[in-house]
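After the structure tokens below, expect a handful of questions from me.
Removed: one protein chain of the complex. Kept in place: all other protein chains.
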Amino acid sequence: MNQLMVVNHLLVNINSVIGALFLLSAVVLMTQRQAQAVLRLFVRQSILLAVSAFILGWLHHSAELMIVGLITIVAKAVLIPQLLTRTLGPDIRSRRELDFIVNTPVSLLIALGMTVLSYFFVAPLLNGANQTIAVNLPVGLDVLLIGVYTLAVRREAVPQMLAMMAIDNGAFYAGIAITTSSAIVELAAGLEGVMVVLIAAILARTLAQRVGSTEVSELTHLKEGERIGEKEGESE
Amino acid sequence: MIIIAIPLVPTLAALIALLTPRIQLIRLTTVLGTFATLVLSMIVAHEITQRIRLTVLPHWIGVGGLSSLILVLQGFVALTAALYSWGYMKRVTSLHPQRQQQFYVNLNLFLASLFMVPIFLQPALTWVAVELTTVLSVFLVGFDNTPRALEAAWKYAVITIMGATVAVLGIFLLLWGLLTLHVSIQTWDTLKTAAPHMPVVQLKLAFVLIFIGFGTKVGIVPMHTWLPDAHSQAPTPVCALLSGVEVSTILYVIMRLWPVFEQIPGGFAQNWALVFGLISVGTAAFLMIQVRDFKRLFAFSTVEQMGILLVGLGLGPAGHYAMMYQLLTHAITKSLVFYSAGAVFLATSTLDIASVKGVIRSSPVAGTTLLFSGLAIAGAPPFAVFLSEFALFRASLMSRHIIVLVLLLVFVTLAFFGILRHLNHMIFGPPSHPRITLPRSVIWTLVIGWIPVLVLGVYLPASVHHLLTLTTLALRR
């Protein structure tokens, strides 16, 4: 019995370390320029999420969380990268953003602000909460906020999409600690993740074929005050 | 069991559309399927007026007043959209007729996901349904395959999925609240009763996340950037569905959680709704003046209407009835406006306001219906929106929100003139395009679409009034 307690204690501690790595991965993901680097980081982040789910599943004796971990591994660490490299291979390998909309130091300071903010919001809820919640909830919220910011400032289609999935990771990272019985949602979300990326990948490919680039910043035709060409809306 | 059948019918229709290549059959099944769902949802609504609540699977699937209203509206717009697609899609896809099959499969799947949103009793399942509506409508938005349509679809997918993900953390926070109170059933009702026992900070955080998350998909202003693009680039029947019912369907989720959030002390949620509602109405009103694309004009009008609905939500119990009324009139009128705009598009092949003139001469049907439906959505009497907006103004006066009332009046007037200015340019003057005949199904859709707008503009049937009163029950603590 005592030995089990030691193991559990150790797992809680490892979960804390994973929390730190998870947060770090979101910050680094924000600063990466190459699509491939972003993808690699996203995969690592997803694995961290899955490991955390396994640990929490063990601690709470929750099969649902184990399933969540499995789904995360299968969908986000295996399927999504494969799908992306298959549909958008050359784009992932070669494309990078030379200039961000906001320069990196400023972005980093904003990420810092997000961290302060999320801890500030969550702090009152952590009184009396156990250590796993104290790690996962603020870190998850923070990764979510950083992800939203990353999504907003990215100009390339693939990193934008991966930022979107990172937001998902953040939400679920917090979610696995605070609810242990929402397997249905997570299951659906994992499945949907694949669908979402499938759709987004196909979209991005058609986009690349049509517009000639996956740079989203070139998509600025839909604006107020821009004249619409004659017959433009005509379908083929 | 009827309730479960509602989303099943479009799923079946999608299956048929997938299996048979005969386009005539596909069109027919889609129209018949949507007609069946409309009838079914009317039956459900009728049952609701007798029994207030219908539950199929306790704690899983069931319908109340608000859900049944949403179902009826969805059924109605789905039917008109299916009918409209018959002739409209035939004409716009004349170069690639085989793409129609893909369109119908997608449309039916999207309808099924829409019908799924209001029937679940658990917020988690509802969230899944909301995600489904996004995923299944992305291809419909990008159906034209033009760079603009793809851009709109991309923005739509990325921004709204982001919103849904933000919202899911809010839902997790609420479920955590239930968990700590040892409530194992996670439905709207248990949330409502458990809310007073949850920490205020937790409720506030959950509210902000859910409001921003789902608000993104509703098109509340700072997060609205995708809406005018998606709602104008999609094929017209899809625009009608998106603008007419999809946004209201997502707003429905916020409404279902409203009794939970209303219990945050200090009117926190109400103030957020009022502020963001007014910002939305104001921004949309100003942007409507300078648009150059007439479908975009009406998309901004959707932003404006959603803002008005939010204000109604924020006014408290006094505004709830008026808000529900507005929800109803917006759905029927906005879909009609888009059908009219689509008719003009068929007649002129352009969306550019500046290059369209004298529609009323080149295509009398399209011109007349656009003029009057534009007036209707702008809030002119004797159409339905006028009555509901008036009811809302009255509610804000009665609940002593004078500043809100004044701002709302200013913005609505501004939007009115914004719409009128563009319509005036398009409809009158020497015709810019040759005469063209509209497909018969488009004309029939317009006729069907006009009936409720006109009827509800002059009088409110007792049964509808009863249903609207029942819908406000969902918002009560």
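Letters A and B name the chains as they come in the text, with residue numbers starting at 1 for each one.
FYI, contacts are C-beta pairs under 8 Å (C-beta built on N, C-alpha and C of every residue); 3 or more make two chains touch, one makes a residue touch a chain.
Heads up, the rule we're going with is that contacts and distances are computed from a predicted model.
Engineer: Name the chain not shown, per its UniProt record: "4Fe-4S binding domain-containing protein", "Protein kinase domain-containing protein", "Carbon-monoxide dehydrogenase iron sulfur subunit" or "Formate hydrogenlyase subunit 4"?
Structural biologist: For the chain missing from the view, the UniProt record says "Formate hydrogenlyase subunit 4".
Engineer: Just to confirm, in the complete assembly, which displayed chains does the hidden chain contact?
Structural biologist: So, spelled out: the chain left out of view touches A.
Engineer: Name, in rising order, the residues on chain A that touch the hidden chain in the full complex.
Structural biologist: These residues touch the chain not displayed: 9-10, 12-14, 16-17, 19-21, 23-24, 27-28, 31, 104-105, 108-109, 111-112, 115-116, 119, 123, 126, 131, 134-135, 138-139.
By our rule, only the chains that are shown with their structure count from here on.
Engineer: Would you pull the chain A residues touching chain B in the complex into a rising list?
Structural biologist: Those residues of chain A that touch chain B are 121-122, 124-125, 140-141, 144, 148, 151, 157, 160-161, 164, 167-168, 170-172, 174-175, 178-182, 184-185, 188-189, 192, 195-196, 199-200, 203-204, 206-207, 210-211, 216, 219, 221-222, 224-236.
Engineer: For a test of understanding, state which residues of chain B touch chain A in their complex under the given definition.
Structural biologist: 92-93, 95-96, 124-125, 127-128, 131-132, 135, 138-139, 142, 144-148, 150-155, 157-158, 161-162, 165-166, 168-169, 171-173, 175-176, 179, 184, 186, 199, 201-202, 205, 228-229, 233, 287, 290-293, 345, 349-352, 354-355
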